[in-house]
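Inspection log for the structure reproduced underneath, given as structure tokens.
Missing here is one protein chain; the remaining ones are kept as they sit in the complex.
Chain IDs A and B follow the sequence of writing; residue 1 opens each chain.
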Amino acid sequence: MINLRSLFVSAWMGVQHDLAWTYPPVSLALQVVAPFASAMTVSMIYWFGSSNSGAGVSFNPTQLAYVLVGSTLYAHVAAYAWVPTVAIAEGKNLSVFQHIYLTARSTAVYVAGRALSSFAISVTTSLAALAVAYYVLGSFLSTTVPLTVTPVTALMLGVALVADIPAALGLGYLLGAYSLYASKFEWSLPGYIAGLLMVFSGALFPPSILPYPVSVGATYLPFTQFIAAARVAIVPGVSGNYLYSLSLCTLGGAILLGVGLMVYFAAEKKARKDGVIDRRMA
Amino acid sequence: METRPWLRTMKARALVRLWSIFGERLWIIVNMGFPILSSLALSLLYYSIGATSYIGFAILGGVMVAFWGNVLWSMASQFNWDKQEGLFEIYLTSPASMSALLIGMSFGGIIGTAPSAAMVITVGWVLFHPVVAASWLAVALTFLLTLASLYAMGMTLSSLYLTYGREAESMNNVLQEPVSMVSGLYFPALGAASPYPFAIQAVASLVPLTIGMDALRKSLFRGMDVGSIWPSLVTLAVMAVVFLVISDFALKALESKGRRDGTIAVRIR
Partner (left out) sequence: MALDGVSLGVNRGEIFGVLGPNGAGKTTIIRILSTLLLPTGGSASVMGFDVEHEPEKVRHVINMASGADKAGYDFISAKRNLWFFSQLYGIEPHVAEERIGDLSERLGLTKYLDRKFYALSTGYRQRATIARAFINDPRVVFLDEPTIGLDVMTARSIRDFLKDEVRQHDRTIMLATHNMAEVEAICDRVAIIDKGKIIAEGSPEELKRKLGVPALVMEVSPPEKSFDALTQVAGVRGFTSASDEERGLSTIQVVVEDDGSARRAEEAMAKSGHKIIASWRKETTLEEVFVAMVGRGFKEREEQDGD
């Protein structure tokens, strides 16, 4: 049974952990840097490739917006989907994790709280990164990046962001299950997740260019549909159906969350049986 | 400086790194993940927009991102992690040279990262058959000098990170992507084809990666030989020496300050 107080206090701990290592506004500002740079890199790649390839290929601002939005949002998902991993690994190393386990008898609520606080921070920093990148790209490339931000489109984007939470949590629980049971290499998982999302979530290019049947799987990933819905919301001229993508994202997210929780609880049970709940990471 | 003990220390530290990496086979696979996948994603981006002639840039970028990640996470942060584990004070109370330790880490890091780099090239080659027109001597020299200057920069950063402590990891997060962005890992950051204004190009040129990537692309994809890219080679060599000198000086100064302030072996958990 979800204990709301545990959820909130875990989220509070997440905020402390993510922001309190220095003056929080500074910490928040610094966390804008990485998604901004990542979005800029990908956008520059698009600009360079399309502007310097000769006949048949030309720079298209809408395509730039496509890449910019996709790269910002995949980074957002990658940033908070791996928080369960870090919460467990750090908790083990600091010898607090076993005490959380004993308190709540399942750490799933704690992990969810940490992920949700990270979601909140990541939304803030990602949208800030998107805004800064929008202006910088416009300045460097002497172009206007077509993005439509109105109360309606902002609401649509917000709904898409929230709809993606179950999927990201589900992924987080799957990664967390590994972290719970294993005792090494968990720190490398975020790199893999970021990389896989870059390739398969339609962040930078339509998943249809991937070979069949990989393209089918990639198209129906909840993360792909989340990014597609977000693009339809704020990039004018991009093809797609907002409600269709949102529905697929929600459905896929629910399935992934269910699977993630099942795997996580099974890992927790096995970790207890094998006595590794309080085993420190190597 | 006694040469033999210095070399023994360097060799021992390099071996520790290699034993750690190759002793856990899974680690090699784990470390490859992001470089291969990011290189693949960006190659596919070039492919999706019809810019297939630049796919090689993405593959080359993936190779160097593996080394850049190693410089930040396994070089710059290493002494800080050693400090947390109580190893740093063992180093300090031994006659071992800090520079020897760092250079040993560099060698170990370069060799340990080589499998990731090789896999990026292999995957990229098999999937995309990028076109190269290489002057191989220039490529080899540029590559080696870029690594030398990059790891020398890592040595300098490690002494700075000793001061920061826990914030060091956050500094890595701040440095990793922006440097990738301005140094042109995947696209030209210098010259006429660069999207950056001159001021940014000038600042970016202070990072060895920027000069190195530019020279690597010229030698690998445009066949420019040593005679054509010698200014870049000289710059990289000078950078390597300068960073080595700075790191040596900074380590000594920080050690002295740390001993005086009593913070040299303080752990922040």
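One rule holds for everything that comes next: a residue touches a chain if its C-beta (ideal position, glycine included) is under 8 Å from a C-beta of that chain, and two chains touch if they have at least 3 such contacts.
Note that the structure is predicted; figures quoted are calculated from it, not measured.
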Legend entry - Touching residues (missing chain, whole complex) on chain B: 2, 4-5, 8-9, 11-13, 15-16, 19-20, 23-24, 27, 85-87, 89-96, 259-260, 262, 264-265
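Everything that follows uses one rule, which is that only the chains that are shown with their structure count from here on.
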Legend entry - Distance from the mean Cα position of chain B to that of chain A, given in whole angstrom: 27
Inset, instruction - Would you tell me which residues of chain B are touching chain A in their complex? - result: 24, 26-27, 30-31, 33-34, 36-38, 40-42, 44-51, 53-54, 58, 69, 166-167, 170, 173-174, 176-178, 180-181, 185-188, 193, 195-197, 269
Legend entry - Parts of chain A lying in touch with chain B, wherever the complex brings them together: 21-22, 27, 30-31, 33-38, 40-42, 44-50, 52-53, 56-57, 63, 67, 94, 140-141, 184-185, 188, 191-192, 194-196, 198-199, 203-206, 209-210
